[in-house]
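With one protein chain held back, the other chains of the complex are shown just where they sit.
In this document, chain identifiers A, B, C and D correspond to the written order of the chains, with residue numbering beginning at 1 in each.
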Amino acid sequence: MATATEMGTNERFLTEAAFARIFEVLESQGFTVVGPTIDQEAIVYDRIRSVDDLPRGWTDEQAPGQYRLQRRDDEALFGYVVGPHSWKRFLFPPQATVSKADKTETGWQFQAVEPEPAKFAFLGVRACELAAIRVQDRVFMPGPYVDPIYQQRRDNALLIAVNCTQAARTCFCTSMETGPKCTSGYDLALTEIANGFIIEAATAEGAEILSALESDDASIQQRQAGQTARQQAVDQIERRMDTTDIRDLFLSNLEHPRWDDVASRCLSCTNCTMVCPTCFCSSVEEVSDLTGDHVERQRQWDSCFNVDFSYMNGGNVRDNTRSRYRQWLTHKLASWIDQFGSSGCVGCGRCITWCPVGIDLTEEVAAIRGDAT
Amino acid sequence: MSSKPTLGVFKFASCDGCQLSLLAAEDHLLGVAAEVEIAYFLEATSHIQPGPYDIALIEGSIITSHDAERIQQIRRDSKFLITIGACATSGGIQALRNWADCNEFVRSVYATPDYISTLATSTAIADHVQVDFELRGCPINQYQLIEVIQSVLAGRRPRTPVHSVCLDCKRRGTVCVMVAQGTTCLGPVTQAGCGAICPTYNRGCYGCYGPAAQPNLVSLTGQFESSGVPREQVVDSLRNFNGYAPEFRAESERLEASRESTT
Amino acid sequence: MEADQLRFILQELRFSAVLPVEGLGRLAEESTVRRVAAGEVVFRDGSTNNNLYLIRSGRLALEMNVPGRGAVRILTLGAGEMVGWSALLGQGKMTAGAIAIEDSDVVVASADRLRELCEADRDFGFLLMRQMADALSKRLVATRLQLLDLFADAPSLIPTQQAD
Amino acid sequence: MTERTIKVTALTRVEGEGGLYIKMQGDAVEDIRLEIYEPPRLFEALLRGRALEEVPDITARICGICPVAYQMSSVHALEAALDVTITPEIRQLRRLLYCGEWIESHALHVYLLNAPDFLGFESGLEMAEQFPDEVNRGLRMKKHGNQLLEVLGGRAIHPINVAVGGFYRAPRRDNLQTLIADFEWGLEAAIETTRWVAGFNYPDFTCDYQLVSLSHDEEYPMNEGRIATSIGESIAVADYESEFEERHVEHSTALHSLRKKTGETYLTGPLARVSLNFDRLSSTARAIAAEIDMAWPCFNPFQSIIARGLELIHVYEEALDIMRDYSPPRPPRIEYSYQAGESCAATEAPRGLLYHRYVVDADGKVGDATIIPPTSQNQAQIESDLRDWVPYALSDDEAATSRRLENLVRCYDPCISCSTHFLKVKIERT
Partner (left out) sequence: MSDGYASRMPTPEAAARPWQTHTVAIRDVRREVEGVSTYDLAFLDDTVREAYRFAPGQFNMLYLPGAGEIAISVSDDPRNTEAYGHTIRVAGNVTRTLAGLGVGETLGLRGPFGTSWPLSECIGRDVVIVCGGIGLAPLRPAICTLLQDRQQFGRLNLLYGARSSDTLLFEREYDDWSRQGMDVQTTVDRSSPGWLGNVGVVTLLLDQLPSFDPHNTVLMCCGPEVMMKFTVMAALNSGLSEQQIWVSMERNMQCAVGLCGHCQLGPTFICKDGPVFRYDKIAPFIDVEGL
C-alpha cells in the first residue's frame, strides 16, 4: 500500500481539532489504530483510540542504558523520539502460531495456519522506522519464500509518518541516511507545529484519509514553521557512525581484539536484538496437549545472543559472548548488505538506549575502525 | 497391575510450593495421573508404593544429616531423578546460612537449641547424588514441569529455555525497568521460565530461576554500583532464593572479597 | 636392478619425485627394490631397522603393539609413501611395525648411506629432509584428525540418563 | 498391662512432612506426639539484616500453600513499624488477593486432601474416578483461586506483586472483569460444595475447644482486627505475646503455643473463625448455613470441612463484590521513609491466625523477626484432641487405626511446611 513516491510539495495544514478526527476516519475504514501512548514509564506503541491516548506534553530523554519520560513545556502530541517498542511488534508479532498438527486415524494431518486478517494504521512512524520497515520488507517478502504473516499485515497497513522535530542523544539516522525527514514509504506524513500539523499525502490511500479531514493549504509561514521544526531535529543529532566500506571493515576484522573487550561488558541478554526494529530472528516451539495428539507450532522472537541459538550436533557454534556479539554487529552492519542489499541498521539508537549496560554500537564501530587490521 | 511408569515426589527442606505446582496444574492434573502411576506423593495421596520409581521429583535442599542419607536411598530407587525448584537445585533461601554462623542462627530462633539437629549448610541435591535433570524456579513453572514429565516419558530432552528474562520481557512488550526507571533488575542474568512477571509488575527481577546460561554478572553488578546501588545491597540481591547457585555465589563472594580488600 | 631403472622408479614416486636428478641418481645407487608378499613383516614394532622404504606399489600397514589387544593397525600407506623414517633420523628403533597387506614392491635404501649422502651434499640433504618433514606433518595432521574421532556419535542429549 | 505403640511414619495429604507417635499402656495413652520431620530453615534468623522490602518475598517462601498469608502479615507489621497507612482501595485489593488464596487453599483441602477421608479413598485423584464431577468442580474452584492470585500477584505460588505500602502494580479493571463470570459460577460451586460436605457422615466427637481468631466489627476477619476468643476476650494484636506463648511441655519436645496465663491449648482456623464470626459471614453463606442446619459455635473438628465450605461461599461472594466495584488504586503503593521501629500484625491465613513481629532500623533493615504460624499454634491442640480420639480410633486393625488417627490430624489442614517453630523430634523406636 505504501508505495510512496514523492508527491511534491502538496503540504496542507491541519488544526489539532481536525487531526483529532483521524481516529474515527481510520476506524470507519476498518483500521486498528496503533500509536504512541504512555505505559510503564515509557512511550510505547499500543492500540489507541483518540488523541487523549497520545503522550501529550511528554518527551523522552535518552542516553546509553537510560530512558526517562520528561514533561515538555508545551502540549505537543509527538514531542518525543522513539521508545522501547517498534512497529515490528505488529508486522512480525512476537508470538504466532504457524501450523497445527492433529493425529487422526489415518495418521498426522497438518495445516499451515492462515494469518489472521489484520488491518493496522500505524500513527507516528518516524523516518528511521520507515527505513526499518523497508529493511524488513526485504527480509520477509521478496521470495522465493515469503512470510505469510508479515506479508498479510504489511499489505494491509497504512503508514502515517510523523517527522521528528527533535532528536535523542542516541539518534544517528543521519549517518545511516534514513532520516530524520520522512522521504518515502508512507501514506501520510505529518510535521507537528504550533496549533496543528503540516500534512502531506504520498499515496492514494493517504489522500483519501486526508480528504476526509478538514485541512487547508499550508501557508508559507506554516511551511516554514514545519521546515524549521524538522531542521531542529537535524541540528540536534550528535551521534555519528562512519559507514565507509563498513562491510569490508567488519568482514576483515573478525578477530579484532575489540570483540573481547565488548564481550566483557555485554550481558548477552538479547535486549538490543529485541528492541531493534529490523532484527528478525525467530524460533519455532512445539506446543502440545498432554495426549500429544494436538500440536501447534508457535513461532516466537529469538535472538542470536541466546546460547543455544546456534545449537548443532550437541554443541553451540557460538558458545561465548564474543562470538555472539560479533555475529550480531557483523550481521547488522556488514553481512546484511550481502544478504539484503542494505545495512540492517537504521540509526534509531534503540540498541544503545535499551542496553542495560549502555553498550553503544557507534563506539564499537569507531573502535574497530580505529585500529582495524 | 498397571504398567504405567511410576512417579515419586519427595520433599526435603522446602516450602512445598514446587510439588504444589503439580497439584496447581488443575487442567493437567488428571491427565498426568492418567499417564503415570503416582507411587509416592505424600501431599496428594495416602497410597504409598515402595521403589523403584521411574521418575523421581525432588523438592527441597539438604540441611540435615538424616536427609543426606535419605537422598542416597531415593537415588538408588530412582531411574530418572529430577530436582524441582531453587531449594533442590541450588540450596534455596535457607542456603543463606552458608554464609553465616549457623549455630548463632539456631540460637536466635530456638529457645532450646540442643533439640535442633541441622547441618551448617543447605546444599543442592546435586551436591549429594547424581541428578538427571534440574528444573529451576522459586517456585517452578507448572507448564515446565508438565513439559519435563512429558519429555521424560517420551524419551526426549525437555525444552526449558536457558535464555535471560529480558527476552521474555520483550516478547511480552514489557518495558525494561532498569533502563526506564533505574530499578535494580537481575533479569539480564536470570534464566527465563517465570514469564518475566516482575518487570511486568513494575519491579526488578530478583532471580527466582537462577543464573541464565553464561551470565555476565561482573558487568551487571558493575552497572548497579555505578548507578549508585551500595555494594552491600548488590550482594544481598544475589543472595536470595538462588544465592548458592555457582554463578551467583561466585559473584557475591567476589564483591564481598573485593570490598574487604579495598576498605 | 640397474641404477638408472631405479632412478626412473624414484622419479615417479611422490616422496622422491621432487628431488634433483643428480641426488636421485645417488639415492638409486644405494637402493634396491624388494617384493614383499601380503602378510610379510617389513619391520617389527620396537625392532632395530636400518632401512628407509618407499612404496612403489601395493599397500603397507603400520601397527603398534598394545598389550591385551595385540597389533593395532594405525595407518595404511600406499604407492609413493615413505616408511621407516626413524631409521633415517638416527633412532633406529621403530615406533611402529610395518606389514604388507597386499603384495607390494618397495624401494629399500640404507639409512646409514642416506645419512652419509645428506652430510656430503647438504643441498640434497635439505631437500630430502624437507620431504620427510612434509610426509611426517601430513601423517601428524591425519593422526590428529583420527584423534578428534569426528564420526563418533554426538553426545546424548538426555543428560546422563540412567541405563534402562 | 500391654504396651502398644502406634506409628504413622508419614502423614499424607497434609502440606509438609510429619509423623505421629503414640505410646499406650493398656487403654491409657502414655505419650502422644505429632512428629515433624521438617528440617529447620531458620527464617527468622536469615531475615535479619535484609532490606525490609524483601521481607514479603522471603517470608512467602516459608510456605508454598499460603504465601499470601505470610506476605499479608509481614507487610502489615512493617507498615505499622513505618507508620504507613494504606488507602482503602489498597486494603480492598489485599482482601481480594487473600480471597484468592483462601479459595485455592480451601478447595485443595476440601477436594483433594480431606473429602477422600469421608468417602473412603486414598486420594482425590482416586476419588475422581467415582466422583468425577465433584473433583472437577473442586479443581475448577482451585483454579479460580490461582487465577485471581495470578492477576493480582503475578503468579499463584509466591506472588511477586505484594509490596510494603501496597502493590507494585495494580491490575487493570478489565483484568479482573474477565474473571467475574467464572467467579459467579464458583459461588454456586461453593454452595454445592458446602451442601455436599454437609452430607458426609461425621463422627460424634467434640472437643472442649478454646477458639481463637481475629475478629472485626465490619467484616469477616482476614487482614486485621482484634483477637477474639470463645471465652469472651477481645485482645489487641499488640498484646499477642503477652497472652499467647510458645512453651516447652515436658512430655513433648515440640514447642506448643498455649495461653500464657492459663497454659491452656487453643484452636485457630476455619472452625474457630466461623464460630466466632458467624454474623460477619456473607448473606449467602449464612443462608446456606441455615439450610444445612448445624449449630455454631461448632466443637467437632471433623466438621471443619463444613466451615471451609461456608468460607468458600463467603470469599467468592466478597471477591465478586470487590471485583465488580474495582478501579485501580492510584497510587498502587504508598511511599514511605525509613524509621527505626518495632511492630506486629496478625492476619487470618486459611489455616488460622498468623502472627508476625519485626524490629526495623533507620536504614530499613530488619533487626529482629518473630513469626508464629497457625499450625504451630494448633499443634498442642492437635495432640490433645488425638488423646481424646484414640479410644474411638483404636481397633485391632493397625492400618485402620492409623488411618482414623490421620483423619483427625487432616481435619486441621496442618501446614507442616510452615515449620518456622517446629522442632525435629527424635523418634523413639521400640
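Note that a contact is a pair of C-beta atoms (placed from the backbone, for glycine too) under 8 Å apart; a residue touches a chain by one contact, two chains touch by 3 or more.
Quick caveat, the model's predicted, so the values are computed rather than measured.
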item	value
Visible contact partners (per top-of-document touch definition) of the missing chain	A, B, C
Absent-chain contact - pick from A:Gln227, A:Asn320 or A:Ser342	A:Asn320
Residue touching the undisplayed chain, where the options are A:Ala18, A:Ala207 or A:Val295	A:Val295
Residues of chain A in contact with the chain not shown	98-99, 101, 103, 106-110, 112-113, 139-140, 143-148, 251, 254-255, 280-284, 286, 288, 292, 295, 297, 299, 302, 304, 309-314, 317-320, 322-323, 326-327, 330-331, 334-335, 337-339
Touching residues on chain B - with respect to the absent chain	151, 154-157
Residues belonging to chain C that touch the chain removed from view	14, 59, 61, 70, 72-76, 78-81, 101, 138, 141-142, 145-146, 148-154, 157
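The working rule: only the chains that are shown with their structure count from here on.
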item	value
Separation of mean Cα positions, chain C and chain A [Å, integer]	64
For chain B paired with chain D, centre-to-centre distance based on mean C-alpha positions, whole Å	25
Contacts with two or more other chains, residues of chain C listed in rising order	157
Sequence positions of chain D contacting 2 or more other chains	none
Partner chain A, residues of chain B touching it in the complex	28, 31-32, 35, 146, 150, 154, 159, 162-164, 166-167, 170-182, 185, 187-189, 202, 212-216, 218-220, 222-223
Touching residues on chain A, where the partner in the complex is chain B	39-42, 44, 65-69, 83-85, 89, 94-95, 264-271, 274-275, 285-286, 288, 290-292, 300-303, 306-308, 320-321, 353-358
Residues of chain D that touch chain B when the two form their complex	10-17, 38-46, 48, 50-51, 54, 57-58, 61-65, 67, 104, 108, 112, 116, 122-126, 128, 135-136, 139-140, 142-143, 146, 154-158, 160-161, 163, 167-169, 246, 248, 253, 255, 403, 406, 415, 417, 420-421, 423-424
